[in-house]
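Selected chains only, in their assembly positions.
Residue numbering begins at 1 within each chain, and the chains themselves are lettered A and B in the order written.
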């Protein structure tokens, strides 16, 4: 499932959600076959509760003698047949995805993502890093990436202009993903709406346990035997957005809050890396408050 | 760590909690050495937050030329030196532990425990099974175990006499463990107190997520990517007792509530089996709302 931009590895990726009905798979796959598309990966899901149908198909780009724009143009006719509620995207893995990271003081998620991009593991360009503390400027610049420090006032009521500044620094890149890599600031509702479906957070607990501040302290106090991390889309309701990925690690009575922080970091990194990867590869389809993940 | 009652496998097990201080390990281990005790397993934990010390030591019974009563008698002098708050037990693994199970309609945990006892995996005798439905009578009797059906009125306010009947059916066995093996009834506070430290519940979620009824439905609605189970001591506050063990299993967007119920059953069985085993082997020490587990 490795995505890449090199010649024969280039893919056109169709992601689509629409009301379920008989014949959808036939309609889409006939379209792809008619343009010569060689399907490399295909995922389908019909949700009986919502009556919704989801699919993701990856087609060898070299098998289709059309440009992306023309392919989109032709497919829009098929999508129209599937009903007005149909939502779809058609992406070219030859295009590198743009990502902006929001950070605070803790650098482990930043380091991890930078390392994965440098190793070619993520088909992404980190356009900029924005921090509400200057601590991570040096490591960011070492990778040749712009770092913007935005000072946040202590009074939460006074943070509007700071968030406005962050918004501008992000939006100039028109990013596919805005990653809150342990940003530690609650986005105002209008920013959540503005970046809906693109803002990804890593929360350091196994949600819905331990919503809000200091989840490791909460976990320690409750005496749980596993701690976790959750990668989710950001929505106005705190820590309640659609979950993309979660994982856990075992802890015991001898582990202090400090140990949990250390052990949790490894889970946070892995969960965020998986969630971001799937998002950038158009593997995540959101419907209501839940996700379909074709991983 | 296999417990067993056969000759050389017999152990004396000391479990102790007391205020931490220098020299406790020396005091206890010198006592054990003085009576010739050959230590097979030893666990220690000093909790810096509560300032409490915990230990569990398993000694080859054949190495000590004293009966259990005399050993207890002698050790009580040591315990007294460790302060008036010291709590300790000294058990002989040659004694089979008595267990009573409370069940409802779902039989998977009952089956699992009966199978483990039959296979000699748990050093326990199931004295009786009490059900608020008659469904599991047949499978219980097949194993040669008494089953008592207690009818519960629909109105929760009217259940006092039924709980009183359950209490009598349980207490006649003076059990080491009262296991709520998917009992689906909330014990009244006075029963929680009465069986404090002996009543063990299996909750079908990864607590503190999804407290209360229908946790798999809650998990499905939230769209979590892992579901879990929690084995904990029963306390008056619902699903808030000290946690003994937890585990999780991965679920995906294609899994229905029915799939979660099925997948969850395997986790419930494993988590309850581990928790019960550790309890019966005196591996679990409770302090406040948390446990120390020398597994």
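The criterion applied here is as follows: contacts are C-beta pairs under 8 Å (C-beta built on N, C-alpha and C of every residue); 3 or more make two chains touch, one makes a residue touch a chain.
Please read these numbers as outputs of a predicted model, since none were measured by experiment.
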Size of the entire homomeric complex in copies, 2 being in place: 4
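Note that in this section only the chains that are shown with their structure count from here on.
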Interchain centroid distance [CA atoms averaged], subunit A/subunit B, Å: 41
Subunit B contact footprint on subunit A (complex, rising order): 45, 47-48, 54, 206-210, 222-226, 228, 242-248, 252-254, 256, 289-293
